[in-house]
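The block underneath contains the structure these notes are about, expressed in structure tokens.
With one protein chain withheld, the remaining protein chains of the complex are depicted in position.
Note that the chains are named A, B and C in the order they appear, and that numbering of residues resets to 1 at the start of each chain.
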Amino acid sequence: MGFNKTRLLRVLLALFFIFTLNFLIPRMMPGDPLVFLMGEDVVLDPGAMDELRVEMGLDQPLWRQYIRYWGRIVTLDFGYSYHYNQKVSALILSRIPWTLGLMLPVILLGGILGMVTGTLSGWKGDSRLNRGFTTLNLVIYSTPPYFLALACLYVFSVRLELFPLKGFMDSGTLPDILHHYFLPVLVLTAFFASRNFLLMRGSVRQEKKKWYVLRARSMGIHGPRLVFGHVFVNAALPMVTMIALDFGFLFSGALLVEIVFSMNGMGILIYEAVLSRDYPLLQGIFLVITLMVVLANLAAEICYHRLDPRLRIQ
Amino acid sequence: MLVALWAGCARPTENPLPKNRLKIGTVHRVKSRNILFDKALGVFINLSHPHLFALDPDGEIRGLLSDDYRVSEDFTRWTFRVRDHYFWSDGLPVTASDVTFSVKYVGRHVPSRRWMERSLVRTEVLDPKTAVLVFDQPRTNMDIEFTSFPIIPRHVWENIPRPRFYSENRQFIGCGPFIIAGMDLNAGVIRLRKNSYWKGPRPALEEVEIHMYHNLDVLSLALERGDIDTCYKYADTYPYTSAQRLAETGRFTIKKTRTTGLTFIGFNLKRAPGNQLGFRRAVARALDYREIQKLITSGYGDPPGAGFVPRGMPYFLELEKPTRDPGEAERLLEACGYRDSDGDGIRENADGKPLKLVLLSTTRHHRMSELVAEYLGGVGVEVELRIVESATWVAMKDEYDYHLTITRTTPWGMRMHAGYGTGYFDARRTGEGVLHTVSDPAFLGICDSLLAVRDPKKKKSLARALQQYYARNLPAVALVQRVIVTPTNVRFTGWYHDPLFGIFNLQNFLTVRPAHGIQ
Amino acid sequence: MNPLLRIRELTVGFEGPRGKNTVLDGVSLDMNPGEVVVLTGETGCGKSVLARTLIGLPGDHARVQGSIRFKGRELTTLGESRFSRIRGRSMAMILQNPQLALNPVLPVGRQLVEPLRRHTGMDRHAAGKRVREGLKKMGFERGEEIFHRYPFQLSGGMLQRILIISAMILKPELLIADEPARALDDSLRNSVHRWLAESRDRWNAAVLLITHDLDLAAKLASRVAVMVAGQLVEINTATGFLTGPLHPYSQSLVRSYFNLPWEGPADALSPLSRSATGCRYISRCDRKTPRCLEKKPEMIPCGKGAKVRCHHCPME
Partner (left out) sequence: MKAQKRKTRGAFLMLAWLLVAVFAGMIAPHDPSRRFEPYSPPGSRHLLGTNDMGYDILSELIMGTRISLLVGLATAAVATLVGLAAGLAAGYSGRFLDEILTGLIDVFLMIPRIPMLILLSAFMQPGALTLSILLGLLWWPPIARIVRSATLQEKKAAFVESAVCLGFSRPRILLGEILPNIMPVVKAKFLMTFASAMIAEASISFLGLGNPLLRSWGRMLYTAFNKGGLIHGMYWWILPPGFCIAAVVVTVMATGMALEETGRSPKREVLRP
């Protein structure tokens, strides 16, 4: 399958390195993680702080905490979040479906839309429509997604009152959830589609100059058969990696948009964990993201090998 | 996509709003289903878990769950009586043993209440409604402490060994007029309904909903749009500029309440120049209090007095208000030995080093810090702003790594320790928001005396002495006394604010009612 | 009799960064069924562009003027969809880069079946069967295995044969072969030429063969056309060309073919101009006169069945 020992070793080293970073970075930062557990206007009994520190294992020397941290990774037990007062794993699991519900349609729709329109735009020659559409995509891709999200929120939710102002749901019925999801999915899909469009367009414009296209055309292949049966399959190959990596950053990809639409997904969880110095939660989240990225990388490689006979057969 | 589009067009028609369901928006984030450990939820359970006492609008102690208490001469033995008409929402009556259990249980498990258990010598239950707490030292202000101490049902909690990670619905069993009926943290909604065992005055509301928002702007828009009826933030106000706009719509009543919360400059008294009184007085004269009031609080804030203790606190002493006088400030600085000898606009100290100070504050006070830096720059003090997020701020202030800092007090914070803001300055204390900078024996003496007296007369004279101490020694300069603005939809009337929790006090939810004739 | 292909004054230009760039200039040529025309000339003189223009694929930004009539039908104005029905069926092209001319991610068999189905409406099995037969005929012992292979698994020679099968399988009336043997060793080269000859003999196809190989011209060609700097400079019968080339350039080609000593001027490799006036070969020509600088030479009949673009027809 093309994975040799060095490759595996490299992935393992990468994991080790990243997990160590996850451990070190929060601990290197100023500020006591206990601070936010107490409350702004509380005069503390120092003994209580120490007890809590012991309970959370923060009294131990760093190297012992580090060993325990690896123990937790191996057993996939991230411990408890003292801000959310529950198991980190349960917390993350409860958030995943919501973010998944947001990002899955986005990645799929954005992938299909972007790749199809990108192919057509790259194939067709220069026309005013084509140039206009390309510019539109460039503009969408260049606008920070949160700005786009805010603009949509303002226009459609505040001014026109067509959509709710915040959250994933009110009543929890399917139409209600879809109603909440519509704007964020729209904004993120536009963003992902525009990126895929631009990449695909460039790829197709390269691809269409190749000899095999000339040969196919000279044999009378034309229209959709040519564009999708020949050019697309080649131009889409590099996109596979791109989209697989999107899956890797599934949980952090919508962070800002989740914040704009006040959606309690993984993005907001990351943000709040950072701000409140919630070590166990931070570690849990980074671990999940890193695993996702590694898996997505492997998946990308496998897909690539599957799709490209040159790699598959060798 | 199409389905979503359809959903978008056909907005789910909401049930016509029941007239007596009150929706409150908040930017507090309830993060867990745990009433003892979640800070935000700890405020919201005021409706389901009445405290023993409450503050009335004048700041006086008033009975709530307990109607009466007695203290022994030496302030070590406190006796509380629980009112007869309180019942837990599973039907059992609230008893004295619930109170003693709560003090021990919460004291054991909740770190910020840990001192209570340590100080407790024993508890007694004299009769089903009378509880006695005996402390190891004189405790003069337990009545104030019990305006925020949760009382929980013994029969529910006694079998729960690790309450921090307890998330069952049984913990919602309370004895207030409303109890938590549902909580969806993903949707950000908490629903409270009437407690059927509530025997007190009948509330006019059927349901109370708390909706959580991630930022104030969206909350304001929701308010304007009618998604929610009012908003709440502990010790904080609705944004002033948005309030003006809401008032113009005519659909909202804007209530202004003075709080005992201040925004202030704290000096690092452990090093120069903060340890020089002349410098501190110079700072006080360099500030433009009127502009601060105009820009930071849109004209809503009150200019503070020199005695640090804000108007509205008991035994408030009217002292001369500090005023802007840059000339005087410069004179004071000269007198301290800070002169601009090289003419670059920045003063130097005796060694010829320029007076360059670090002003530490959090993003919350970013704008205020900019203003202060500018005022000080005007009198030749160069200020380097260091604006950090709160965790870093706490770490830096605990290491005294600043010259000046801007922070705030909360109503509860003004009352903690010996009261009158002493908790913020007493060098023997630690805590998230406190500066612990003053170790002057005179100050500590007043604190200890205040902690040891309950006699109103003595208390008054000590409180005044303290305010004069503040005014004379300026360990901090109050910048503005905040005013809390609460917009409420005109569909509801009968609001009742208390100085500690604002509208989120139990009494309020007994008096709020739908306004007649207004839909 | 109308010729199968009738090219008149074909001019092809490309829009480039520095303005228009004319690649073919006033090419006129007729081709009849059953004849092999060898087109030769220097690399970059426009031979491939001519081939691609004939099949309607001159490339992006190309401007085509003049007329191409194929079986009486004007091709320069034919729509893409109609043209695509001619390509691969009545007219086919064999490209010079077999390694790159097949889609790298599709199996070879599928790429052969595809045009077959498109033009005949055969179902997959019938087309597959026909392709396998073709493969066998082309000397692939294990046709079935080749059918499922990908281009990168096959050698250049194999791929070239596959391309040839693909081009010839529908018996096109016009076959354009752009250096079909370039990538091949000698034995395969010969077989390629045999197949081209076969297509002429079996179904009377016209073959336009682009090559530098004058051997081939000698063996196969009915006529030879020579191109210099985008212009045809000589059209001659094969024997006429080999025995008495008319244009100075042709003469130099034939000389070197017969390993005769070089007689031209020393600056034989100087670049050729593409100016609108005067003769384009002038910088290398040993017969130039002032007239060659002033007046653009036209194609003039010169001897039997031959034309030359030179002011000095040696037959006169």
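Going forward, a residue touches a chain if its C-beta (ideal position, glycine included) is under 8 Å from a C-beta of that chain, and two chains touch if they have at least 3 such contacts.
Being a predicted model, the structure only gives us computed values, none of them experimental.
Which of A:Leu104, A:Leu174, A:Leu275 or A:Ile313 touches the hidden chain is settled by the complete complex: it is A:Leu275. Interface note for the absent chain: among B:Gly25, B:Pro177, B:Pro203 or B:Pro239, the touching residue is B:Pro239.
Listed residues B:Glu224, B:Asp325, B:Asp340 or B:Asp401: the one in touch with the omitted chain is B:Glu224. Taking the whole complex into account, subunit A touches the unshown chain at residues 6, 10-11, 13-14, 17-18, 21, 25-26, 29-31, 126, 138-139, 141-144, 146-147, 150-151, 154, 158, 198, 202, 205-206, 209-211, 214, 248-249, 252, 255-256, 259, 270-271, 274-275, 282, 285-286, 289-290, 293-294, 297.
Against the chain not shown here, subunit B presents residues 215-217, 220-221, 224, 239, 241-242, 245, 294-295, 363, 366-367, 370, 374, 385-389, 392.
In this text, only the chains that are shown with their structure count from here on.
In terms of their C-alpha centroids, the spacing between subunit B and subunit C amounts to 90 Å.
Computed centre separation for the pair subunit A/subunit B is 39 angstrom, with centres defined by C-alpha atoms. Put simply, subunit C touches subunit A in their complex at residues 52, 55, 57, 60, 80-81, 84-89, 92-93, 95, 97, 100-107, 111, 114-115, 118-119, 150, 152-153, 163, 166-167. Looking at the complex, you find that subunit A touches subunit B at residues 29-33, 35-49, 51-52, 80, 82-87, 94-95, 98, 105, 109, 153, 157-158, 161-163, 165-173, 175-176, 178-179, 181-182, 185, 259, 262, 264, 268, 272, 275-277. Residues 125, 210-212, 214-223, 225, 229-230, 233-234, 237, 307-310, 313 of subunit A are the ones that touch subunit C when the two sit in their complex.
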